[in-house]
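Okay, so here's the structure we're looking at.
The other protein chains are all here in position, but one chain of the complex has been omitted.
Letters A and B mark the chains as written, and numbering starts fresh at 1 in each.
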Amino acid sequence: MSKAIELVNQLEKLQIKNLYNSDFYWTWDKTDDEIAAIFTVADALRDLRERNRSCRVFDSGLGISVFRDNSTRTRFSYASACNLLGLDVKDLDEKKSQIAHGETVRETANMISFMADVIGIRDDMFIGEGHKYMKTFMDAVTEGYEKGILEQRPMLVNLQCDVDHPTQSMADMDHIIHHFGGVENLKGKKIAMSWAYSPSYGKPLSVPQGVVGLMTRFGMEVVLAHPKGYEIMPDIEKIAQENAKGTGGSFRKVSSMAEAFEDADIVYPKSWAPFAAMEERTRLYQAGDKDGIDQLEKKLLAQNAEFKDWTCTEDLMKRTKNGTALYMHCLPADISGLSCKEGEVENSVFERYITPLYKQASYKPYIIAAMILTSKVQDPVAALRKMDAGSERKLF
Amino acid sequence: MSKAIELVNQLEKLQIKNLYNSDFYWTWDKTDDEIAAIFTVADALRDLRERNRSCRVFDSGLGISVFRDNSTRTRFSYASACNLLGLDVKDLDEKKSQIAHGETVRETANMISFMADVIGIRDDMFIGEGHKYMKTFMDAVTEGYEKGILEQRPMLVNLQCDVDHPTQSMADMDHIIHHFGGVENLKGKKIAMSWAYSPSYGKPLSVPQGVVGLMTRFGMEVVLAHPKGYEIMPDIEKIAQENAKGTGGSFRKVSSMAEAFEDADIVYPKSWAPFAAMEERTRLYQAGDKDGIDQLEKKLLAQNAEFKDWTCTEDLMKRTKNGTALYMHCLPADISGLSCKEGEVENSVFERYITPLYKQASYKPYIIAAMILTSKVQDPVAALRKMDAGSERKLF
Partner (left out) sequence: MSKAIELVNQLEKLQIKNLYNSDFYWTWDKTDDEIAAIFTVADALRDLRERNRSCRVFDSGLGISVFRDNSTRTRFSYASACNLLGLDVKDLDEKKSQIAHGETVRETANMISFMADVIGIRDDMFIGEGHKYMKTFMDAVTEGYEKGILEQRPMLVNLQCDVDHPTQSMADMDHIIHHFGGVENLKGKKIAMSWAYSPSYGKPLSVPQGVVGLMTRFGMEVVLAHPKGYEIMPDIEKIAQENAKGTGGSFRKVSSMAEAFEDADIVYPKSWAPFAAMEERTRLYQAGDKDGIDQLEKKLLAQNAEFKDWTCTEDLMKRTKNGTALYMHCLPADISGLSCKEGEVENSVFERYITPLYKQASYKPYIIAAMILTSKVQDPVAALRKMDAGSERKLF
């Protein structure tokens, strides 16, 4: 029996009928079974692809992408996932960072979705805007489908909003599951999601929020560390608390990287911008206040610079479990002495973890493909079995 | 019997052998049977797609696009049409609005057409240039094909030139046919193609020209309204006159929006630039006269501003047949109080017609696909029958 078929047999036991025709906004919208199903389908697709099975779900069709912020990794992961399933990618080349009005979004949403099976959106720059944009977009295509404008309703893959970055956190989690040999081995494992210093400004909150919003569901000890002033959204802290309660794990906050790293199994040191400042930034953009934005940027860079000691050094790594915690990053990292003078991580630490870091990233195409497949295919179990017994991807 | 098969049975009665291997420049190049065939094939493809039939004509192949002016709707419609038929889209990223020389066009045309089944071109900015560019391009690929450089001759889809915008007017017409329940119900219907005020400058003439050049072929009462100075090309008016004569309909010009709207079944209020001014603009660009262009722009904006009362208000809509005429626009519209202070249409009118407006746009991918299919497939009747009985698009 192939690994894919073993996974399909596990998938069969999960309740996932609500994934069909659903959108993927946030991981906390999804049940534990649904989250488990995404990992299972992702791993099955990876096995099928490795054994040269065709994973086509579509004979033709489009995967539209709307990147309202830069992207390389996620862009190519989305393109790979669409291609794997038989969809062509067509990118909407909007001017980035433009805060669009409802009317325009409604019109654009319909005009670019004529034959779209999937819509992937990244809109992570402005607090209070990214998720709203996606909601407005998807409401518009729902209406368009109901009114007969669109003959199919595309499903949404959130490729990073102001709140969550589910394709990242799910890929991160799949990496953790594989690293520790199975989800059943994660109970009690300690993960440190820590703020780290960066010489750049305004990095999204959606990565740390995505991580604490998801990793707290597996019975792990999740610790969030950051300097005062770098709080994440209170709503997400609440979700993390509730998740932890339900699984026998824990979620707590500390105010030093060293404390977070102490005896940790996994460390995830990464910079982000303070939530309150990001809210202020959105207001300034909406008001067109260029001077205000410049002043805010200066203030934030100065504030960051007060915490240059929040960096992942070899000394700090030694404090982790046996000095060998799994180091994680969503990439690209600010590497001290390599990509910048002082940054998130010492070069020697980063260099030592390059293979696991790239491996971490390599799960994303399959996670995206699994999100699409479980939303577009009514019976994923049957589909994956047919793929396993089906035709080859490379024909010669 | 499926709707597609019903349509194919109608298609079988039409004389369309000259569509095979033809280009689509202007609707008035095509016979009535050919125009009818495009609508029929478009509707059949829509039905096939809605019933999850694969509409692949090509196992592989490229649809090249050359957008020498901005586009969202048409770009995605073209991408959808190509994808539906099995072609990948590859865009030539030329600097827009550059008036190219014959030699360059001839070379480029061959260099990007090595495996092109279709070429879609938008070149609408300069009077006297857009159509010429397309002609030069297609003459070059014809020669390239004859000389054995290209192994196939791609067909042209005009995605908007300086004279016509056939994918728009054909989609508009398909919308009208569906709205009134069939082409047989259009005799005597009144359509008002009216100029409307816009705070922007230099909008192409090809939309109103395309509309009066096509809508006059169905026995309708076609009224063209515009302020003095906003004349369209005399040649197109002549075509409209002759069309109308042949079908028992009429074509006439009036000088007020109110008169045009009186008892109209359909209204199409939209801004465009004066023909003579656009000719002047081309000359200035060719001479590299930047000051002249700036002055012309100022003059035209001032001239526009004299006609701010040419706007589609609720009051004007009340004058139409039962106050419920079908409002049409090629989008995006300049909406008063929404996208601009004063524009082509009152927000409340536009808002009320959003569903039909989006529906109007939704015909374009199928119109483009029908243009491609009837040019590339020798026996469209047989092909559509095979598609109806063939394999599925979404495989699971």
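One rule holds in what follows: contacts are C-beta pairs under 8 Å (C-beta built on N, C-alpha and C of every residue); 3 or more make two chains touch, one makes a residue touch a chain.
Computed from a predicted structure; not experimentally measured.
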Full-complex contact with the absent chain, from B:32, B:88 or B:297: B:88
Identified contact with the non-displayed chain, of B:187, B:299 or B:386: B:386
Chain not shown, touching residues in chain B: 56-62, 64, 86, 88, 90, 92, 103-104, 106-108, 110-112, 114-115, 117, 144, 147-151, 376-379, 382-383, 386
Residues from chain A at the interface with the omitted partner, ascending: 46, 49-50, 54-56, 72-73, 76-77, 79-80, 83-84, 86, 88-89, 331-332, 335, 338-339, 354-355, 358-359, 361-362, 364-365, 391-396
